[in-house]
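Only one protein chain is missing; all other protein chains are in place.
Take a look at subunit A:
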Amino acid sequence: MSAKTAARDAEFTAYLDARQPQLLRTAYLLTGDRHQAEDVLQTSLAKLYLAWDKVRDRDSVDAYVRRIMVNENNSLWRRGWKKREFATEVLPDREFRDEYDEGLGAALWDVVQTLPKKARAVVVLRYYEQLTEAETADLLGISVGTVKSQCSRALAALRERVPAELNPGHREEDR
C-alpha cells in the first residue's frame, strides 16, 4: 500500500470512528429498519470512500454522505434491497429493539413510517438533523417551497392520524 493510500485510509478511518454512530441513527430514521439502515449506511460510506479525494471541504462531508444516504434509501427498490437480507456480510451483535414505544411517540413513529420516502427524508433532516429549510432544500436538491409543503403535509398527517387524546395540545390542556 502506498503512503498516499495509507494516509487516505487513516483519514477515512478517523471519520468513520467519529461519525458513524450519528450517521447510523440518521439512516435508521430514514429507513425505519435496522438492517436496511446498515445496508444504506455501508453503501453510502463506500461511495463516500470512492469520492473521498474529491470532497475537498471536510466540513461538508456530513452533508455529502447524508445526501448519498437519502438517495440510496430512495432508490433501494431499484436494486431490490431485500435480496441481500440473506447475504449480509456481518451479523449484528445484537438485535436492535425499539424501546420507546408507548403513547404519542409510538403513534407519531407509526405515522412517520407511512410517509413517502422523500417526505420522510425532509422531516428527518428538519426535525432530527435540525437543518434549516434552506439547508434541507440544498441537500435534497429541491426548492424551499417543496420542503415547506412536505413538512406541512407531514404535520397534517400527524394531526389527522394521531389519536386526539395523544395530541400534544390536548395533553398540555390536561396539565
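As a convention for this text, contacts are C-beta pairs under 8 Å (C-beta built on N, C-alpha and C of every residue); 3 or more make two chains touch, one makes a residue touch a chain; residues count from 1.
In this text, contacts and distances are computed from a predicted model.
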{"item": "Name per UniProt, for the chain absent here [options: \"Spore germination protein\", \"Peptidase M16\", \"2-aminoethylphosphonate ABC transporter permease subunit\" or \"WD40-like Beta Propeller Repeat\"]", "value": "\"WD40-like Beta Propeller Repeat\""}
{"item": "Touch residues of subunit A, complete complex, unshown partner", "value": "1, 9, 12-13, 16-17, 20-21, 24-25, 28-29, 38, 41-43, 45-47, 49-50, 67, 71-72, 74-75, 77-80, 82-84, 86-87, 89-90, 92-93, 96, 98-100, 104-105, 108-109, 112, 123-124, 126-134, 141, 152, 154-155, 158-159, 168-169, 172"}
